[in-house]
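The complex appears here without one of its protein chains, the remainder shown in place.
Going in written order, the chains are labelled A, B and C, and every chain counts its residues from 1.
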């Protein structure tokens, strides 16, 4: 069975293990005060072109989302999110457990627009009963989104402009940030993101690390006491250097981007193969996740040899699946899949 | 200006004030342990035909909703509610502030159906990632709903049957319960509600009291330590007798139902008048709240003399308003309004 | 049985009922936007000599404490309080339920000192692991305290000075504020309190109202969106005018202070009687609560005719009780008690 189910089925990029092995007996300061964390943080600020940013390392995505969001909002405020946002549907109510409503806005493709944000904001403040309604306190988006779509530079500029005008901090969930930045045709760079968002994170778990998310805070008002929050929400790893080492390896040179590019390139090859055979796609993704719609019998045939994530039934005869590549996907496996797509569909 | 804006603009039914005055210097036990509370609770159990029920008095609706819901749910559970449910849109996130997501389901008229509940439940448990999703832990409905609609006995039986089959406690928000029970054509009685719900409340604030909501818990599993919860959520009135006295006056005889009937009868007269003039209604309400749709110029004309609550614009030329009667509405004012409707529209 | 158990066993001062009766059929704006609320708020600002203050009316003390405290703190912060503080021991964890630790400091008499606050603050910031410890974010005191003791002007100035120096907002719980201000020998006035605290409240429930606490916010930074918080925590009374009317009656003239003085005067008479007979006191209270220590047999004798609150056993032969007067206590009852003290002890 060749697996295209998700982008976190394997361990970590071998270079990460190499450095973990090599440094195993070093005695380092704990809780993120070690040199690897410091160097990785410096490197991230450099890559973001924001020497003034604050960088923190946490273990996982849900934890990062709840720590950041609960750190920003006051109790009566909620976070604007697309309905499909990870915080709204796949974190067992972690945000609500910190006391805040997710203010979910419907979208066709998982992407919010500047107009939607402004509309929501205006509707709130124009409602004469607004004190009886959760106040929008920040905006949450993902890049790429849970459906593989990405923001263009112009789109993010518009969102950022609106957010700054109306005073809502903008938080970008970058659990798969590498795949977003290296998306086919993307014009949105890491410095752009650092400049346009108030806080975001560079995802490690799904992009070659064993685990780990690097939070970058560029807005001064959001920096205060963030380490207290990390500790309180359970995200302060005792052996913090494990996070530092991983991000150091991924970012010291361009490894993070290379492996992201690798995954995207393979995904686009798969995409082309499905396209050639006339398959439609549930979402127009140019990242490492593809959502082709297949006749059920053909899907059954392919599934004998390949594992995909079932996404949803489209009609009686066809289903959408998610085909996922990653830093660890082998090109030969992709070529074999393509050849079978051509044969079977 | 004659006001039809809401059902809590006045003080309380004069008989309540009478007893408050008469008992003002009595020294009574505090925090709800006084005789008036005990007698009102007994009377409520009698009216509900549930001698085994537990009755508690709280001050307001938001407080009651958050106290009941946070008392029932475990941290990973949410409460199923119509999108238009008061807890979802008009309580500044009070439920989320206790850590729980409101699982909002769209409805045309503010009413959930048994089928919707079962579907939501099945969808949750059939999702292989269900541990990543907030678990439905109870069901919240209002009777009447925020849009004035009511459940029939058959509908509530179906909902209750489903809830019991799938193990979700059913909570009925009765902030306007009197108006629901006395709704034109309603076949749902207080004993029905007590039998079919696990917990519900009899609203006082909007039905003739100065304030106060009487929670009735019929499900034994939900009774434990409820007074701790009331205290923690700020709902335990020091001079608890104020609540006992009010519900005693409202329920000792049938005052609560009489004044509810009065309000509904007047509302139905207004409804007829609008109907005669060909007005459509935003919701099909047979309770004290009516939502006629009027041409904007006619509305402007009527508004010179009468105050309504603006609800929403329907199109360029017309708006829906809420016309509200209450225990305090005078029949002569209603007759005058009707006569003006006939003249102006 | 003549009752000296607590200061909230009766209803309200008759003048309050008078105005409630007189205005019962007025139709007023809801949720505290009515004229009575506005006028009461204006009057409070005048009495506080702080035209720039913001005044809000809530229903009860626990509710007020949790609303104010959760409005001020960020998630990783706690509130410094005496161990005996009401929030620490008698609110069923309402503060913790909003996510915050009560940082309790031991005291002999329920009063914090400026030195204790500074020490706690310094100890936190000098601890190199301070990010692993709840950060002190504000200070909570009561005046009078739960043990009837009061702060002098010099003491409150010292506390306030320290709090401002170290940047911790100072919150004063004034559930019995009237009795504190009118305490025998007190030199601390309402304008002093308004000047020295960042937020405090004027208690109504225990000083002649049916219920109600008037929050006064003088620190601009704490004013933002406070009404959202009141709504979320369940404290926004639909018929808000009930609160406005009560505080209007109590404060328009000097009624609040007169009835407080009345209670304190009677309490001091009782105190003298116990003192004459050689009784010691558990706390040195000059307010309406007295804590004499009595031989158990004498207490039993007195208790045949008078109700007190049992406080705690001192040794095998003696107990401390609380004797409480209030706005409603009759001088003749006090004289009778004193005569019996003289006879029995």
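Points to keep in mind about this one:
FYI, contacts are C-beta pairs under 8 Å (C-beta built on N, C-alpha and C of every residue); 3 or more make two chains touch, one makes a residue touch a chain.
If you're wondering where the values come from, they're calculated on a predicted model, not measured in any experiment.
The residue touching the chain not shown here, chosen from B:50, B:76, B:111 or B:176, is B:76. In the complete complex, the hidden chain is touched by one of C:11, C:32, C:99 or C:212, namely C:99. Of the candidate positions B:11, B:99 or B:203, contact with the unshown chain belongs to B:99. When the omitted chain is restored, the residue from A:63, A:157 or A:303 that touches it is A:63.
Only one residue from C:76, C:206 or C:233 touches the chain missing from this view: C:76.
Where subunit C meets the chain that is not shown, the touching residues are 75-76, 78, 89-93, 96-102, 129, 131-135. Those residues of subunit B that touch the chain absent from the view are 31, 70-71, 74-76, 98-99, 131-132, 135, 225, 227-229, 231-232, 236. Interface residues of subunit A facing the missing partner chain: 3, 6, 8-12, 14, 17, 20-21, 23-30, 59-63, 66-67, 91-94, 97-98, 205-206, 210-211, 228-229, 231-239, 241-242, 328.
In this text, only the chains that are shown with their structure count from here on.
Separating the centre of subunit A from that of subunit B, both taken as means of CA atoms, is a distance of 42 Å. One inter-chain figure worth recording: subunit A and subunit C are separated by 50 Å, centre to centre, where each centre is the mean of the chain's CA atoms.
Looking at subunit B, residues 91-93, 97-98 sit in touch with two or more other chains.
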